[in-house]
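The structure under discussion is supplied below as structure tokens; questions concerning it will follow.
One protein chain is absent from this view; the other protein chains keep their places.
For chain A:
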Amino acid sequence: MATATASSPVRDTGIGALLRHRAVGKLLLLAVAAAVVVPILNAKWASGAWPDALTVDLTEPLGKTTDWIIDNRDSHWLFTYFFGHISNAIVLSVRGVYLVLLAAGWAGVTAAAGLIAWRVAGVKLAVMAAASFAVCGLLGMWVPTMQTLALMIVAVLASVVLGLLLGLAGGLNDRIFRILRPVLDTMQVLPAYAYLLPFALVFGMGVPAAIIATVVYAAPPMARLTALGLRGADGGVMEAVSSLGATARQRLFSARLPLALKQLMLGVNQTIMMALSMAVIASVIGAGGLGDRVYQALSTVDVGQALAGGIPIVLLAVVLDRVTGAAGERMGAHVEDDSPLRGWRGWSIAAAVTVVAALAARFADRVDWPTGWVVNIAPSVNTAKDWMVDHLYTDVPVVGGTADWAAHFTTWVLNPVRDGLQGLPWWSVLLIVAALAWLIGTWQTALTAVAAMGAIGVLGVWNKSLDTLSQVLAGVAVTLVLGFAIGVAASRSARLERLLRPVLDVFQTMPQFVYLIPVVALFGIGRAPAVAAAVVYALPAVVRITTQGLRQVDAAAMESSRSLGATSWQQLRQVQLPLARPALLLALNQGVVLVLAVVVIGGLVGGGALGYDVVFGIAQGDLATGLVAGAAIVCLGLMLDRVTQPTERRAKKGA
């Protein structure tokens, strides 16, 4: 997850006053503009809803595109000589990796995982890695885990290579860097569901489309961090290298890249995490592996079985995160390793042990994970879930049941916000967006935000988007309240923070499909469970950023306030929170981005609106509905980003 890097702003009453003055000026200007434009608009299209005259219907062209692809896929050169080769290469690579993993057997793979972790990250992580793979086997998920691993290895390699190339171009050339940024933004905000179908049509159902969709989603952090690392190279070192007469290429390979190594490692780490989060989504188009197990369990409403498929994903994510994280830190630290096992010697021992383990299993005829060593967790998980639901659903004394909360939340919060937004005349929504974005940023940000909202109207999904917007706003509000509260508590107690860490890890990496059923069981179908799912997903990042931000508050400021006799509460309110403002703003921004990322998942539990349209698009092979809804989600994301991100752009999701 992203970390807060911006320093706290210096408060100056003079500038503050001027800013306030400016704000009034901006608003006045906007009011004048509105006074001129609104009557004209109103005279032309009197109703409050987005005027039909200003929409473009994409159903026919997109439907024709689908037909064209399907009819020409087997014969057109574009497919037979280009896309076809890409997808064949992907299938071959995945198959190659999968066969190697199968040949190594469970013993070989587990040994290799442990030993690689040992070489790059130390003994503790080695044990953790080996144990995690063993758990995947114990859960009866060995083969699907290997399928997912094969998918991930190929997807991550492709993402890293693509990210590196893009990042190199962006890091060395300012123009490319500027063009690249919005492209990367879109790649990440566009819900993967929306482009699964077009990719599946072009590259073929299943693995090829899944890998390409994963690369689209996972390459941006690598590209961003590579560019960032290259641009951040120390000027002094660069000058020294040039003065030695190095060519541009030598400068790049001997100075810039090595200096950016730590960032590159972070990029790899982020790419792996993003790729894993696509493992389940990709199963919707038949990619197989663990995601498919989770997805199939969902259809029999079997939470236990879904969890059995979800745990290996979490374990893979945590292990890969820790190992690549540790590797990155070691690279940055440049520690002298003088143990007898350093360098090639350690690696060759690791390789030898792996081969021995794989061969031993082969001779013992135990290549596959032994069926006797499987623990079926599903029944007990389901019993626990049923107990929880039975006791929390309704009629709990005093506090009421979860179903009652959900109903109240829908009636008192979601309905009024949605109806309010949909009831506003369309031009006034644009005005509000313009005002908010302009107050917080420049006229360019305001223009982008308004254009994004306008695009939503033109696409013909105005009302649905406002419905989605109301859910996002409610979700963000709940996330922030909970996130700030937990973050404040965690920042004050190191023990709580330690306890929270694994919980947050699990929430962040657990595929959302796993908790869909419990969420519906507790909150019923509708928009309330959709919001609940979004909160579960977005909360960890908000808690983390808040905790970190509060922790980083200058110790001297804290000390001096305490010496002045401030109570703990006063300290928090008057010193910590104001000083941590940039971090809190980043938390807000992340909250928005992450909640928006779950809109589609919300569609699966009755959230309706844009999320449902995206799911509908893929289920019915309807490119128009799915893509338009996906584009509208991107526009909403763009608008919310501009409205919540003050002037200077900060690190975004994953970078």
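The rule is simple: a residue touches a chain if its C-beta (ideal position, glycine included) is under 8 Å from a C-beta of that chain, and two chains touch if they have at least 3 such contacts; residues count from 1.
By our rule, contacts and distances are computed from a predicted model.
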Missing subunit (named according to UniProt) among the choices "Carboxypeptidase family protein", "Substrate-binding region of ABC-type glycine betaine transport system", "Pimeloyl-CoA dehydrogenase large subunit" or "Hydrogenase assembly protein HupF": "Substrate-binding region of ABC-type glycine betaine transport system"
Per the touch definition above, residue among A:Ala49, A:Leu244 or A:Val301 touching the missing chain: A:Val301
Contact partner of the left-out chain, one of A:Ala255, A:Ala403, A:Leu504 or A:Leu610: A:Ala403
Which residue of A:Leu62, A:Met141, A:Val160 or A:Ile285 touches the chain not shown here: A:Ile285
Contacting the left-out chain in the complete assembly, out of A:Phe79, A:Tyr195, A:Trp369 or A:Tyr537: A:Phe79
Interface with the undisplayed chain - residues on chain A: 70, 73-74, 79-81, 83-85, 87-89, 91-95, 98-99, 102, 147, 150, 197, 200-201, 204-208, 249, 253, 283-286, 288, 292, 295-296, 298-302, 304-305, 378-379, 382, 389-390, 393-394, 403, 406-408, 410-411, 415, 516-517, 520-521, 524-529, 602-608, 611-612, 615-616, 618-621
